[in-house]
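For this view, one protein chain was removed and the others were kept in their places.
== chain A ==
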Amino acid sequence: MSSIETGSPAVAAAPAFASGSPNARGLALALGGLAALVLFVGVPLVGDDYWLNAILIPFLVMTLASIGLNLLMGYAGQASLGTGAFMATGAYATYNLLLRLPDLPLPVSLVLGGLLSGLVGVVVGLPSLRIKGFYLLATTLAAQFLLTWIFNQYGWFSNYSSSSSISAPRLEIAGHDLSSPAGRYLLTLTSVVVIATIAAKLVRSETGRTWMAIRDMDTAAAVIGVPVARGKLSAFFVGGFVCGIAGALWAFAYLGTVDAGSFNLDRSFQVMFIIIIGGLGSLVGSVIGAAFIVLLPILIDRVAGGLLGGAIDAGQLENFQKVLFGALIIWFLIKEPRGLAELLARAVRWLRSPARS
């Protein structure tokens, strides 16, 4: 089972290797192909409901949300606490598209939902043209509260369900029912792989360089002719788009039913912690960070339960796990303030260094 663990970062890490020599590129392609085979064929065959529903799907969706925020915050330097709002927008938009335009295929509804969320992202990002840093954080925070409140307040968004929660209409692509755990896993995995690939290309493109120039010093970037306003808004659009897709998947592929409360401020903070711990400005960091934040608590819980099962009061044990988790985060950030991705990159450099004996 642990092969799954190592498998997923490998795919996202592939672009990092691809920039090397032709030999390395061949190796990376082979590794990527193998990983893809394991992920797309092996895992659905071997994985049971617990692995797919409770571990892999939430991990993949959080990875996606973190990629969205990382593009916005890690690459373009625009701090945002609006991730939850973008996710909610994506979820409610996709739900309404599926509900009101039932003839649209699922992938189209998903992408359109993401686009709507991206547009909301642009609107939320407008103040970034005038303010930055902590001040910008405050305006995205306002969006976080406003949007979730709107979805909760107006029944139209949830089709007047008695509790303003939404649940997925039948998930199917071209007649294939995707409601089984394996189907939902494959839907999520495909979305993550496609978006991660596009994101990897994007950050190396001119847009990506614009973002990084703005992040490093927007005044200097403006002086040398980088289109700062367009760069900031495009970052908000792309970040909102990716987070929107993540929100739709969180609602339909993972939980099955959500209300606006699932996308509250805690969710925004969670995603922010993921990229801080994983590594700002690193796509691989988003994957590792998501693994750390989503999987480690479960791991601690299971290990503690297995070792101490029943011996200690359940409530105390849970509190102890929180302490342990917090301590681990602090330890990691002291040891490696630039995130787990940097730790991995250093390990890779060490493995590849010819001087090693």
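For the reader, a short list of remarks on this structure follows.
Going forward, a contact is a pair of C-beta atoms (placed from the backbone, for glycine too) under 8 Å apart; a residue touches a chain by one contact, two chains touch by 3 or more; residues count from 1.
Just so it is clear, contacts and distances are computed from a predicted model.
The listed choices are "ABC transporter substrate-binding protein", "Heterodisulfide reductase subunit B", "Cytochrome C oxidase subunit IV family protein" or "OB-fold protein"; the UniProt protein name belonging to the chain that is not shown reads "ABC transporter substrate-binding protein".
From the options A:123, A:303 or A:327, the residue with contact to the unseen chain in the full assembly is A:303. For chain A, the residues touching the absent chain in the complete assembly are 1-2, 5, 48-51, 53-55, 58, 152, 162-165, 167, 169-170, 254-259, 261-262, 264, 298-299, 301-303, 306-307, 309-310, 313-315, 317-319, 322, 335-336, 343, 346-347, 350.
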